[in-house]
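Of the protein chains in this complex, one is absent; all others appear in place.
For subunit A:
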Amino acid sequence: MLDKIKINELIDIVGSSNVLTDPSELMLYSYDATQLHRVPDLVVIVHSAEDIAKIIKFARKNNINVYPRGSGTNLSGGSIPADGGIVIELNRLNRIIDIDIENRIAIVEPGVIAATLDSEVAKKGLFYPPDPGSLAVATIGGCVSEGAGGLRALKYGTTKDYIIGLEVVLPNGDIITTGNFSSLRSSPGFDLTHLFVGSEGTLGIITKIAVKLIYPAKTKKTLLVLYDSVVKAGTAVAKIIENKIIPSTMEFLDKITINAVEDFKKIGLPRDIEALLLIEVDGEPEDVETSAKILEKVCMDVGARSISVAKNDTERMELMEARRAALPVLARLKPTTILEDATVPRSKVPQMLEKIHDVQDRYNLMIGSFGHAGDGNLHPTILVDRRNKEEMKKVDMAIKEIFNYCIELGGTLTGEHGIGIVKAPFMEKEFKKEGLSFFRDIKKALDPDNKLNPNKIVCTKEVHLDYI
């Protein structure tokens, strides 16, 4: 697709060691954490916004698609070069440009790993709350582009709530700055910053990010609550919020997940419970104590079987282990793990779970569910063997049912994992014809040739992706 002369043009821009052409290397930039893949025609490693602008102009001139890529850990096919073209590898743009303690703002390049930003700001006594499970490997650019959430989203919000300014290379090669890099006041006019946050690399490539920081809470308290029924656990979640308590974390595990945790970690959870909640409150010491007391009472009133409260940091970590282990232990049950991201209003969590259990029984699939109960964000995790074609067909149907019901309940397709390519077909269901057409208009206005990460969020062409 790309001939030698054209490749040489790219080599002139970034140097030969930054253009990957060998089929074996191209294979390694073909996938993301969906495990689906499509081999790109070329991978270009960039070191600056200017490099990117040049490559975008080159691609446009030559009618080639371009796909930005961070660490490739997204769960929706967002970074897969689904329709062929060039993958732009962004993880060398990895400088932390400034951590401004006085104004509590950090300015970073997109390739900085989220955990690195976390620990660097912590060294300065500040706190960057978004904490996706992939913190240790995901890039900030990827997190901004996906609007990544995490365990602390209930109280602190997601990545969306912390981005105050961006530098973006537009699909026409122009480099613009949005929002404000030096103060928390937003700039006038359209909120351009948030047009790009969560846009999954379809509207522009982010090359600089300003995030706001906060002060960390002084103390934390963690509770592990066991329930005999999912409905009771769901009711507890609603009641806690009604009592005006916003825990920093309120996580849920279902029976299959709990049993898997016991199988592999043996932390002493009863195998017959239907649900557990892991709740953490943080803040000023007195407030935390009062909140914890109220929490205990509410959970008991709703009919908890038992509650454990961590007395110190070690115990806190032990209780947390149940939640941390959820995905790893499920992933050990079967060769293939398909992690979904259905999100419903908080009060509808029990109904959604009932539906998931019903789907599981009817299709005879193994589905373990866990997630951020506090904001209705569930991760039904389908466990299969992808070599079994029959089973995979059932998975497709099961996912469709789960999503349709999720939207019926007033929920959304994705709480934090993005639309990418795998959920694009469901967009119309959620946004209706008019809504989707507005998405299309925006995409067209910014990227009239549809060259930047085409087919993601807004589906323009049917493409088939497969496992390697």
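For this structure, a couple of remarks:
What we mean here is this: a contact is a pair of C-beta atoms (placed from the backbone, for glycine too) under 8 Å apart; a residue touches a chain by one contact, two chains touch by 3 or more; residues count from 1.
The working rule: contacts and distances are computed from a predicted model.
Missing from the rendering is one chain, named in UniProt as "Glycolate oxidase iron-sulfur subunit" (options: "Carbohydrate ABC transporter permease", "proton-translocating NAD(P)(+) transhydrogenase", "Thiazole synthase" or "Glycolate oxidase iron-sulfur subunit"). Per the touch definition above, the residue from A:K61, A:K293, A:R362 or A:R387 contacting the chain not shown is A:R387. Of the options A:E25, A:D174, A:D361 or A:E408, the residue whose C-beta touches the omitted chain is A:E25. Contact with the undisplayed chain is limited, among A:S76, A:S134 or A:T235, to A:S134.
Where subunit A meets the omitted chain, the residues involved are 22-25, 27-35, 37, 71-73, 91-92, 94, 113, 115, 134, 136-137, 327-328, 331-332, 335-337, 386-387, 468.
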